[in-house]
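Quick one: the structure is below, and I'll ask about it shortly.
With one protein chain held back, the other chains of the complex are shown just where they sit.
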Amino acid sequence: MERRVYLDHAATTPVDPEVAEAMARVLREVPGNPSSIYAEGRRARALVDTAREEVAAAMGADPSEIVFTSGGTEADNLAIRGVLKAHRPDPDASGPHLVISSIEHHAVLDTAEDLERHAHVRVAVVGVDGTGRVDPRDVADAIGEATRLISIMHGNNEIGTIQPIDEIGRVARERGVTFHTDAVQTVGILPFDVRTLPVDLVSVNAHKFYGPKGVGALYVRKGTRIATMQTGGGQEKGRRTGTENVAGIVGLGSAMRIATERRDGEAEKQRRLRDRILEGVRARVPAAVLTGHPTERLPNNASFCFPGTQGEALIVALDLEGFSVSSGSACTSGKTEPSHVLLAIGLEREVAQGSLRVTVGRDTTESDVDAFLAALPPIVERIRSVSAEPLSASAR
Amino acid sequence: MERRVYLDHAATTPVDPEVAEAMARVLREVPGNPSSIYAEGRRARALVDTAREEVAAAMGADPSEIVFTSGGTEADNLAIRGVLKAHRPDPDASGPHLVISSIEHHAVLDTAEDLERHAHVRVAVVGVDGTGRVDPRDVADAIGEATRLISIMHGNNEIGTIQPIDEIGRVARERGVTFHTDAVQTVGILPFDVRTLPVDLVSVNAHKFYGPKGVGALYVRKGTRIATMQTGGGQEKGRRTGTENVAGIVGLGSAMRIATERRDGEAEKQRRLRDRILEGVRARVPAAVLTGHPTERLPNNASFCFPGTQGEALIVALDLEGFSVSSGSACTSGKTEPSHVLLAIGLEREVAQGSLRVTVGRDTTESDVDAFLAALPPIVERIRSVSAEPLSASAR
Amino acid sequence: MIERSEAARPEARREQQDLYSAAAVDHFTSPRNVGGVEEPDGKGSDTNPACGDRTTITVRLRDGRVTEARFRTFGCVAAIASASVLTELAAGRTAAEARALGPGDVISALGGLPERKEGCALMAVGALRAALVDAQVRARA
Partner (left out) sequence: MIERSEAARPEARREQQDLYSAAAVDHFTSPRNVGGVEEPDGKGSDTNPACGDRTTITVRLRDGRVTEARFRTFGCVAAIASASVLTELAAGRTAAEARALGPGDVISALGGLPERKEGCALMAVGALRAALVDAQVRARA
């Protein structure tokens, strides 16, 4: 493959070489099942325990509060389905059983919808302002007598906006409602400490901080009532059964430890590169619309809409020149609608179609950024110039 | 670690070095998310597609019929929860909604129980004979008007008995009921072809055939109605969402391909070693009780009960001498009851407590078996001699 | 050793697979006949309701033949490439022949399109047909 510039770290990150090596070593040398009590099993168990300590330490949690999952999607599903199952929502009490925001990841959004359809769960969706922020007062207003869970994400994966989860958590505490936050885009990237944050459940995902895909964790605060989603052999103290993904869990633990060590330095470095993109795009493509909050955003996230263009066309054109970026309206994945997040912040459908997300990472350099900034304007211009009467109504 | 003899291949197998290398290569060299349309993403997607073809080919399936999961437990849960969710069981029609056997893995058994408690699913449990075989006529008798799914395993993980799934499948077909089989202990080990077997859903698990832990698959025959258990980004055509465990899936595919190549030779070799254990134990420990079917059993499985002993004591004593084996009554895992399988085949509780499972694998040699056969009798004798009035009632 | 096993495994081939054919990429990066025909004889548009993409095609006709066709597309790679290649396919054909061009012609001229992108070829075809109908109506007026 030619030299490429990977600028889609919010989608996934390459595996840290030390993490890959630790996993390869487990695959080669640790044959046991952690449930087995003989030597090979104990060794595998010890590795899982160590990883649990590493994940817990990074969040200020107790190891017993960490449940390993197969990723962020499962963590979100387990949090929502598990809490509602444990509470058996009262159909007669007033108000929603579940409160979410309009910019949640599909793992939360579609789960809420699925429970609405199949499990008689009532869902309230709290809106956001034009920068993608939830107002904690709206959350307070949404809570009813029947409300059992609030699920509002920490950092948004598309536009990077960070939610005031401390305030939302305080609202939840005051009203005695369990609070879940999808922190897949923040844990490992920003400080996150459950000793000070009023959160009860937190979704975490290894492949967003240089760990492997297919492994994540759910933090479950001691005393939180949660039922299991997947029943079986009783692993993870019955909260998530199935033979442990030992190599993956070791990868998650190591990645978490390394990410925590590098976190503050990386956040600062990436924020600088990110700002270089924000300013560079503003200067070179004046029509560009910044999406997300100007300051309360993930340090690695630069996201825009380019009116008159379409997301997939931008991505493919940039890909052909060696840049990997993404869009909230990639219509190849079968999703032909512009993203719900872009619509939720009030963008016109046609503007939202031209969305582009650029997310820097550990290996991103200034010259990568400058190469991207040089490549982008002619591509935007070319695509825009092909488009039919941009922003006007169809002639049909 | 000293030289050890690993004889617990039914619990898990070491990862094939070629599989470990293929996975390490993915971890090191393939940074992309399969959902991304740029080069790195397409490369990851191609690897997932190849693995899907490898798994499908091994079972005579079409690649579109393979859904990747996080293991056997999830495959079982998805099959059962998914089919019942898609069919919305009719509470008024007569008969059970779900028919299972009494010797299913906990991933099936506990899921049935959970659905009974939380989702108003009615479950019928079909018994087995003293060898652990289900009588297909009992399955036919259990089916009622409301029956939507039959879930009966192929090879039992504890006692090795193989079920007549072809006959059970024919019964299911005749009655128009969907049929799931947990083939975690057989796919990759025995021939399994969905073109000739009347099965609709099949659970598969990489770590039982020298692949990694934490990845499996569910075969879903075209046209089978199944809903998703885990909602989110829409991967696996919406049947199982969440970013794909790319390295794990590559491991599953390679392990499946290699297992299929080696299958018949290994089955024969392992059957010979297994028979050497069966005969050796019979000759040296006359009190040993064989569990499972004398001939219709997994080629790698030798399992017994030794009256007057207790499983954990046997395992620990053998572990101290370098042998790794397991028991259906390992009370350390928090399971203090003797296994439901051993009780289902009609063993007294106290006899069932002394169960021992020995499962050979690719690397097992004749001298491993002979070393085990030399070590076992004095251990059984020592533990038996400590035990208080074996087989009589408590003196209390 | 790794290299050998790489060569042997199907993935080595699969890894090369591209989303879009070379022809589609070429029509996307160097679209032909972008813009509008001056004083066109016919003009037509079509939209893809699934995604909001839109294509407008204008045509010039002489003696019942398409002498020029131009397009504008707001949409994805497949939408742009489809319209671009269709303006080439249409040129030189009689109006009846041009109206007979279907999405299959577009897709095969592009050397294939990814799954679920058939709608993009259909949109280009819809716009061209609308332009030709428009030309017919105007000619009668």
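We call the chains A, B and C, going by the order they appear; numbering starts again at 1 in every chain.
Heads up, the rule we're going with is that a residue touches a chain if its C-beta (ideal position, glycine included) is under 8 Å from a C-beta of that chain, and two chains touch if they have at least 3 such contacts.
This structure is a prediction, so every number in the text was calculated from the model and none was measured.
Asker: Going by the touch rule at the top, give the shown chains the omitted chain contacts.
Answerer: A, B
Asker: Using the touch definition up top, pick the residue from A:42, A:87, A:173 or A:276 that touches the left-out chain.
Answerer: A:42
Asker: Which listed residue, A:53, A:135, A:321 or A:337, touches the chain dropped from view?
Answerer: Counting the whole complex, the residue in contact with the absent chain is A:53.
Asker: Could you tell which one of B:18, B:167 or B:350 touches the chain left off the display?
Answerer: Per the contact definition at the top, the residue touching the missing chain is B:350.
Asker: Please identify, in ascending order, the residues of chain A that touch the omitted chain?
Answerer: 18, 21-22, 25, 37, 42-43, 46-47, 49-50, 53, 250
Asker: Against the chain that's been left off, what residues of chain B make contact? List them.
Answerer: 308, 310-313, 316-317, 320, 329, 331-332, 334, 336-338, 349-350, 353, 382-383, 385-390, 394-396
Everything below uses one rule, namely that only the chains that are shown with their structure count from here on.
Asker: Classify the chain contact graph as line, ring, star, complete or other.
Answerer: Graph shape, chains as nodes and touching pairs as edges: complete.
Asker: Of all the chains shown, whose C-alpha centre falls nearest the centre of every protein C-alpha atom combined?
Answerer: Closest to the centre of all protein C-alpha atoms: chain A.
Asker: For chain B versus chain C, what separation do you get between their C-alpha means, in angstrom?
Answerer: Chain centroid spacing, chain B to chain C, equals 52 Å.
Asker: If you average the Cα atoms of chain A and of chain C to get two centres, how far apart are those centres in Å?
Answerer: Spacing between the chain centres: roughly 37 Å.
Asker: What is the distance, in whole Å, between the centres of chain A and chain B, each centre taken as the mean of its C-alpha atoms?
Answerer: Averaging C-alpha atoms per chain gives centres 34 Å apart.
Asker: Using the touch rule from the top of the page, what residues of chain A touch 2 or more other chains?
Answerer: 312, 316, 332, 334
Asker: Quick check: what residues of chain C touch more than one other chain, meaning two or more?
Answerer: 19
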